[in-house]
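One protein chain is absent from this view; the other protein chains keep their places.
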Amino acid sequence: MPEILVFLLIKLILVIVIFALWMTMVPLLIWLERKVIADIQVRLGPNRVGPFGLLQPIADAIKLIMKEDITPALVDKWVYGLAPAMLMVPAFLAIAVIPIGGVVTIGERSFALQIMGLYRGPGLFVPELDAGILLVLALSSLGVYGVVLSGWSSANKYSLLGGMRSSAQMLSYELPLGVALVGPLLLAGTLRLNGVVEAQADYGIWFIVPQLVAFAIFLMSGTAEINRSPFDLPEAEQELIGGYHTEYSSFRFAMFFMAEYVNMVTISAVAATFFLGGYRLFFNDIVWLQPVWFVLKLMAFLYLFIWVRGTLPRVRYDQLMKLGWKVFLPVALGNLLVTGLVIAFSPANTILVMSIVGALLGIATFFGLSYAIVYGLRRRRPESERRVVEPTRAGVSE
Amino acid sequence: MLVQYLPFLVLFIVAVAFAGGAMVLSRLLGPKRPSATKLEPYESGMVPIGGTRGRFPIRFYLVALLFILFDIEIIFLYPWAVIFLEAGAARVFLFFEILVFLGVITVGYVYIWRKGALDWE
Partner (left out) sequence: MTLHQIAFAAVAAVTLISAVFVVILPNILRAALFLVFTFLGVAGLYVLLNAEFLAAMQVLIYIGAITVLIMFGIVLTQQLMGARIRQATQVRMVVIALPVVLIAFAGLAKTFIRPFASAGEHVAAAPAPVDAGTLHQLARMLLQPYVLPFELASLILLAALVGAIVIAKEEKD
């Protein structure tokens, strides 16, 4: 068998395994989300289908497939049909560069547990994709089209408004997301995700410490980028009915949510890789166990996302845009400059200095951000526009 | 290295097959009972008012316009980040280089802030 076929076979298995991992995470996440939110709100959550309601997401998926797929009369049928796929396919493609484990050696061949990762066999050497994280960013910027096109093609003014809002939101938060990632990249010196993980192992510290600010900005912008609560404006029923997916039904409706959950898993995977040491646990180098650490870190982030959803109220659209452009972007750039400054002027013990500076900076930013947000909320409209509401008079209509 | 991209192609095929297959399956399995009311634009059960496509504030356009410019700026940061660590003595030079670059952009950033382009009322 020629080496290229072995290569393809191994990669095919990797694609199937990683795809399957993501496809297991999605229903699990939906179940977990409903359970945890129910717990936070002192309810029981799904408990009928299967043990602890574990099969509920699968039952939901089957139900959605069996439902009528309505194509409203006025829609642009062609674009309307394509839009969910344009959201979902890039979401799936972004998993190509996520390393779920290190380099495995079987006989004379060794390969990374990563779809576009390293492969070394007799007579064939394939390096890891050089652009690395840029692929994830590029694919996440493609996701905007699914939103714009579904909003436009639905021929519904709420869909269109929701689509425009969500796409403007996604654009705005791509900026701090992109800048925040540069901080860890400066310390790693490579765009390859495997390289970032190895750099953290070499330094002996997870980048969450020296890059605390970048971590916070990344996580919050990532939440906004994938339209999650508290930035889930597409689901602002009070204003928009349902946002860009108002007119969709049946499985095409489900695809929007699947794309959202896939993106959520991917963002968590990138966060785990960049800030929590990826698939590596400090003292463990048994390669076959590394996917386990990776999945555990992934789950921690997913739990965090659910927790945030259960805790925080949704922000208003103007606050959202202001937060992205006026707070996250300059803070991320500032963090980048501080990191650059430390690396440029203390080459001997960069990581030590950076860890101290990073942690202090993180704490300072936390208080600064809290102050800015509270202040921003308080000064949300000019005094003159504020109406004085009479207190304690029941039944007063405005 | 084109071989690098073969796994990506495989993943692409899997993703498209999954998305397409699910859509076709739901087409085949779901009922088809269209009615005039069902095919109307949905406005929470009200009879739709006005055109289906209204006009929008130009601010969305401005956001997209500013996004292009800052996106380009950010992409320039990536090559810088990649070689910064290994640059050795040239690090100081590289640092001031990016400081000037970001400084010029910051002038523009302050300008758009003062002009109120970042406010959303």
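Letters A and B mark the chains as written, and numbering starts fresh at 1 in each.
In this section, a residue touches a chain if its C-beta (ideal position, glycine included) is under 8 Å from a C-beta of that chain, and two chains touch if they have at least 3 such contacts.
Since we're looking at a predicted model, the values are computed, not measured.
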Identified contact with the non-displayed chain, of A:32, A:70, A:96 or A:144: A:144
Missing-chain contacts mapped onto subunit B: 1-3, 5, 53-56, 58-62, 64-69, 71-73, 75-76, 78-80, 82-83, 90, 94, 97, 100-102, 104-105, 107-109, 111-112, 115-117
Missing-partner contacts on subunit A, residue numbers: 76, 78-79, 82, 118, 125, 127-131, 134-135, 137-139, 141-142, 144-145, 148-149, 152, 155, 160, 164, 167, 171, 174, 191
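To be clear about the criterion, only the chains that are shown with their structure count from here on.
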Where subunit A and subunit B are represented by their mean Cα positions, the distance between them in whole Å: 13
Touch list for subunit B against partner subunit A, complex: 1, 3-8, 10-12, 14-16, 18-20, 22-23, 25-27, 29-34, 38-44, 50-54, 56, 60, 63-64, 66-67, 70-71, 74-75, 77-78, 81-86, 88, 91-92, 94-95, 98-99, 102, 109, 113, 118-121
Subunit A to subunit B touching residues, read off their complex: 4, 7-8, 11-12, 14-16, 19, 64-74, 81, 84-85, 88-89, 92-93, 95-96, 115-116, 124, 126-127, 129, 134, 154-158, 160-161, 164, 168, 171-172, 174-175, 178-179, 182, 185-191, 241, 246-247, 250-252, 255, 317-318, 321-322, 325-326, 329-330, 333, 336-337, 340-341, 343-345, 347
